[in-house]
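Presented below is the structure to which this report refers.
Of the protein chains in this complex, all but one are displayed in their positions.
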Amino acid sequence: MTMDRSQGRVQRPANDAAPVATASGHRGLVLEEALIFEQGQVGRTGVDLPEPTAMLSRLGGLDRQGAIGLPGLAEPQVVRHFTRLSQKNYGIDSGFFPLGSCTMKHNPRLNEKMARLPGFGDIHPLQPESTVQGALALIHELAHWLTTLTGMPAVALSPAAGAHGEFCGMAAIRAALAARGDVRRRVLVPESAHGTNPATAAALGYEVDPIPATARGRVDLAAFKAKLGSDVAATMITNPNTCGLFEDEIQEIAHLIHGAGGFFYCDGANFNAIVGRVRPADLGVDAMHINLHKTFSTPHGGGGPGSGPVVLSADLAPYAPLPMVVLEGDRYRVVETADGSAAATFGRLKAFHGQMGMFVRALAYMKSHGADGLRQVATDAVLNANYVLARLKGRLTASFDGPTMHEALFDDRFLKDTGVSTLDFAKALIDEGFHPMTMYFPLVVHGAMLIEPTETESKEAIDQFCDTVLSLAERAASEADAFHASPRLTPRRRLDETQAARKPTLRWTPPALPAAAE
Amino acid sequence: MRYLPLTDVDRRQMLATIGVASTDDLFVDVPQSARLAAPIAGLPMHMGELEVERDLKRLAARNMDAGSVPFFLGAGAYRHHVPASVDTILSRGEFLTSYTPYQPEIAQGTLQYLYEFQTQVAMITGMDVANASMYDGSTACAEAVAMANRVTKRTKAVVSGALHPHYRAVVETQARLCGFEVVAAPVDLDGAEDLASLIDGETSCVVAQNPGVFGHVRDLSGLAAAAHAKGALLIAVVTEVVSLGAIKPPGAMGADIVVAEGQSIGNGLNFGGPYVGLFATTDKYVRQMPGRLAGETVDADGRRGWVLTLSTREQHIRREKATSNICTNSGLCALAFTVHMSLLGEAGFTRLAHLNHQAACRTADKLASIPGVSVLPRAFFNEFAVRLPKPAAAVVDALAARRILGGVPASRLWPDNPALASILLVAATETTSDADIDAFATALAEVL
Partner (left out) sequence: MLKFTKDHEWLRIDGDVATVGITAYAQEQLGDVVFVELPAIGRALKAGKDAAVVESVKAASDVYAPIDGTVTEANDALPDEPGLVNTDPMGAGWFFKQTIANPAELEPLMDEVAYAAYIESLS
């Protein structure tokens, strides 16, 4: 069998301390909250809608029969319910959130305000072009920023998130190869890659061929060369990579893949480390997605929505997906058909034009920073990460020497023989009031801890975090039991993931009814 | 710079701790030829809030927003009233600025609302189980086809001629790129297509939209039976999720997978995105589902809580063997859906649906009274196709010049099909007033 290891993670929590008991179940500001389905009453509603004047029905006899089962609540109850839920969440607004590879930077509220302007938020994607010239101009302007910042000639804006962007870029590569009658089978992906890279390549029918990392945490150039061949369609490389390191041989890698007739897909998840200082075009990139929810700070929102525009080289631009916004004279137009300049398009990835709400936020962010501010963004992000590395590397075990880019990678060697795992360490950080770093990713080091402070953290906040981490590292050897029992101060303590997966309960059902709804 | 807390004093101290002389020394791994010495040319320098706001408002002002005019567009995106409290909840930093709930102890808020979202979606679609959202309805549709291929180990999808053309294009694009076959039925303007005859022993799934893109409401039960008889799955697509408040749900018609665009509940038009894809199926296929799932469990003290579960289906664990490459989904849009649906409740949701149907019936009757205009579907929900005596695109432009947004010309969605040139798709919702309907009908009569 393949040995995907748990790396010391214990998925079943230990129970060794009773919670503080109260009569209500609430504990101060930590308020218990039942499911919305457990609080409704028939006859209550949180909206006032007029009674339909006549019960017209032209539904072809297919009227819904019987109740749906939705609970009824008045607005104050609904507002309180979700407010209480929000209080069980940690966000960037709450505190330091150094989740490596995820780029949890401040989300400016101006951007939220702009996205809610009726001129952007209340327009339909299929309105006549004459009535949405401002929206099309905004998309065109965003494209200008993205192409200028990357040095690439074209950008496809419709992908809904990073993984969707990967699919877009790799699809363009596949189409370009097909257009020259060149069927290729393999895609080279470093072992340190995000899981989306191999998943994307596999979805497009490619065989994923892993490339090992060197002791320096970078693509093994010799191994890369050995794997190159006329059946390699592309390589997908994240740069800076998921160890936080800049691939210093990236131009050579690009040169080699191009020499072999393949393409260089760059995973731009870490573009925030180099924006304004390095243009991917100068590294030999053919296609790269940009997570607007990372580099350009559109909010992560508990897991989305994102937006993943893909910049494309001149060779790949003809295959870009529909639709595209073009400027003709002084009018903006949406190209929605595969003719003219779009004759070679590989098709459509999504209904309508892309994540407009994210476009507005990202453009507001770009305009606020300007060319000078974006350069400072990368500079400060890298400075903060190197500062974390410098402050922690004497006590924790840094996986690679610096300088690093926007994040600092440690592994669990410093916890050897303490009985404390990376998971325990992360959970102890929660009790200290911090969101943990990324754990167990990338896969190329054991017990990974990937720390990304971002540029929007102050030196004071970073110092406080580093002081806490150092203190925990000191305590690990003597207080292993306390680590295993953490977190203790959260609305819920460690959750039983084994039980959740063995007997999945994925929805609420009324107590009286069997599990499967009719 | 208002978003960057570091001062020059901080930077000097930090550089000293790191042991380098300047920040440029931190970029030594970047090849010399790729290092830029100064801010990139061709872009403006930083701006204050006031200037940015002024700039963007200038662009926003060049758009005709739906709320300012009589408005009748649908075709996969619908204008509904979103209660004020939805945005208040969404704007809470603990929701807005949180991440995917990978640390469940400090993400119970997100996990619980995802569980509530999954339950609401399963309830309204009449299915056993739903995931924690996809990007939108169209991508959910393509994912459903991929899932049906996995379940049946077949690679041929039959697609209805009443499926939204963008959805069909997304499925066809995926088919071309990922190597499966699509049998697309001809455009079904009459709602009378016979999809069952296209199903054979190699068909993995049949994809049918209800109501169809031209508005027809259909019973999919027969189609489900025909698909099942050949070992294929029925994928039901719903682009207007409010319809589920009035129409028999796809689960009760035998659908194996239901995908829907959830934008109508809680989410604005936003010029096409971000929206929220709903994805529901039956218990037996749950491990073949794409996307995240929140599940119930207990914590170390035995208290009920929630975690992301069945993650081994997903890319961060299964990598090239994952059920999908999806990572980021539509979390915050799912929250908007959940809050709005919670406010509506059973009574509100069903009433909302009836108000939509009523507004559409009134609009249809009014338009049908104009000479030369005919309403095509007999059974419809809140949207219907009409045939005009002249090309619809020009009519819509003429209406827009009179500040009326009068529907979607079919030529916008089927630009290569001249037979549909005079077809107009018209939608009405609870936001459509009688005055709007009158203004529309009057203007339409004038421009025809």
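Letters are used for the chains, namely A and B, taken in the order the chains are written, and counting of residues starts over at 1 for each.
Please note the rule applied: a contact is a pair of C-beta atoms (placed from the backbone, for glycine too) under 8 Å apart; a residue touches a chain by one contact, two chains touch by 3 or more.
Being a predicted model, the structure only gives us computed values, none of them experimental.
Engineer: Checking the contacts here: which visible chains does the omitted one touch?
Structural biologist: Counting the whole assembly, the omitted chain is in touch with A, B.
Engineer: Of the listed residues A:141, A:220 or A:497, which contacts the missing chain in the full complex?
Structural biologist: Answer from the full complex: A:497 touches the omitted chain.
Engineer: Which listed residue, B:282, B:312, B:417 or B:431, touches the chain dropped from view?
Structural biologist: B:312
Engineer: Which is it among B:81, B:321, B:390 or B:403 that touches the chain not included here?
Structural biologist: Considering the complete complex, B:321 is the one touching the chain left out.
Engineer: State which residues belonging to chain A touch the missing partner chain.
Structural biologist: Residues touching the hidden chain, for chain A, are 1-6, 9-12, 440, 497-498, 501-502.
Engineer: Spell out, residue by residue, where the missing chain touches chain B.
Structural biologist: These residues touch the chain not displayed: 287, 311-312, 317-318, 321.
Just so we're on the same page, only the chains that are shown with their structure count from here on.
Engineer: Can you compute the centre-to-centre distance for chain A and chain B, using the mean CA position of each chain? Integer Å is fine.
Structural biologist: Result: the chain centres lie 19 Å from each other.
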